[in-house]
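Working notes, beginning with the structure itself.
A single protein chain has been omitted from the complex, and every remaining protein chain is retained in its original position.
Right, subunit A next:
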């Protein structure tokens, strides 16, 4: 059995966990802003802005995981990358829609 997809999954898990720490701070900041800052105030607007980065992080992690899942089942990395093309378009489309914020 080819262990490469497993290695890739572990690498993705480690990288995404490390990158995600800043996003967890952002999630907590947004949660605190919603509960503790005056709604509509300047501090509130500043604190909740930037939530799209959290979505980007999760979308990219999800997308890369789909390729690894496909690769693990099919044993064919190039085929998995080809099949991810449409998914990639959708992910980029969502990011573009959020990014013009």
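As a working rule, a contact is a pair of C-beta atoms (placed from the backbone, for glycine too) under 8 Å apart; a residue touches a chain by one contact, two chains touch by 3 or more; residues count from 1.
The rule we apply is simple: contacts and distances are computed from a predicted model.
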- [ ] Have a look at "Acyl-CoA dehydrogenase, N-terminal domain", "Pyruvate ferredoxin oxidoreductase", "ABC transporter permease subunit" or "Primosomal protein N' (Replication factor Y)-superfamily II helicase" and point out the UniProt protein name belonging to the hidden chain.
- [x] "Primosomal protein N' (Replication factor Y)-superfamily II helicase"
Task: Chain not shown, touching residues in subunit A - done: 9, 12-13, 16-18, 20-21, 23-25, 28, 31, 36-38, 40-47, 58, 61-73, 80, 83-84, 86-87, 89, 93, 96-98, 100-101
